[in-house]
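One chain of protein is taken out of this complex; the other chains stay put.
Let's look at chain A:
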Amino acid sequence: MIDIKKKPGAELIVRMEKVNKFFGSLHVLQDIDLSVTHGEVVVIIGASGSGKSTLIRCINGLEEFQHGHIEVDGNQLLPNGKSSKSLQTIRTEVGMVFQQFNLFPHLSVRDNVTLAPIKVRGTSESDAIENADRLLEQVNIADQADKLPGQLSGGQQQRVALARALAMEPRLMLFDEPTSALDPEMIGEVLDAMRELAKAGMTMMIVTHEMGFAREVADRVIYIHKGQIVEQGKPEEVFDNPQNERTQSFLGRVLKH
């Protein structure tokens, strides 16, 4: 079991209020109001280009926004990147897993996992290594610790990326289509590791096209269309009885095939 260090604190870990983002004249996020509570698993679905990635990337400051307000674990993110002080604090508390893994190719698997704890948290090397090996064990990849990322399969790389993010003991994990770049036979192993994490009580925001997985692990499903949250609710509500006609037609397209 992956154990999650819970700090006592606000019930809400993410609070987005009237967040608006533009890419030039493109209004990518429109009045996004979204709150996430501790331990909640939120799955975000929507068509390509609807703003799913942009939404979760705003939460750890990889994207700036122009209007509104985001609070992450008590730290404020302000419009136009004017929150440089709290930005690094937020990022140490928020882990992210990317579609393309983004492992550091010049570092061994173990060094990928220990880099941030040593440099950011000031963890001793021996503690960091011990922790890394434990995490790699949990994602079933302990035997690959001395290899370079390039020598691993996609599924293995993504599990290393998960271990790397978890090594910072984040309070919130963001996933941006973590299985979209994987060969079909490797999707399961990554979803298993995520399922485990969800069971352990991690707060997670997941962008995915894996509807079966979403239905199973999500506490809440959010459907986003052209930068707006048009529907949200429990997975069975959204999947089985969508109220909005856009949600209906989107699910009709993706669930049928």
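FYI, contacts are C-beta pairs under 8 Å (C-beta built on N, C-alpha and C of every residue); 3 or more make two chains touch, one makes a residue touch a chain; residues count from 1.
Here is the rule we use: contacts and distances are computed from a predicted model.
The subunit not displayed here is recorded in UniProt as "Putative glutamine transport system permease protein GlnP", chosen from "Phenol 2-monooxygenase", "Aldehyde oxidase", "Putative glutamine transport system permease protein GlnP" or "Fumarate hydratase subunit alpha". Touch with the chain omitted from the figure is made, among A:Val36, A:Leu55, A:Ile70 or A:Met96, by A:Met96.
The residue from A:Lys119, A:Lys199 or A:Lys234 that touches the chain not shown here is A:Lys119. Only one residue in the set A:Ile129, A:Ala165, A:Met202 or A:Leu251 touches the chain that does not appear here, and it is A:Ala165. Think of the hidden chain as still there; on chain A it touches residues 60, 62, 88, 91-92, 94-96, 98, 100, 102-106, 115-116, 119-121, 148, 150, 161, 164-165, 168.
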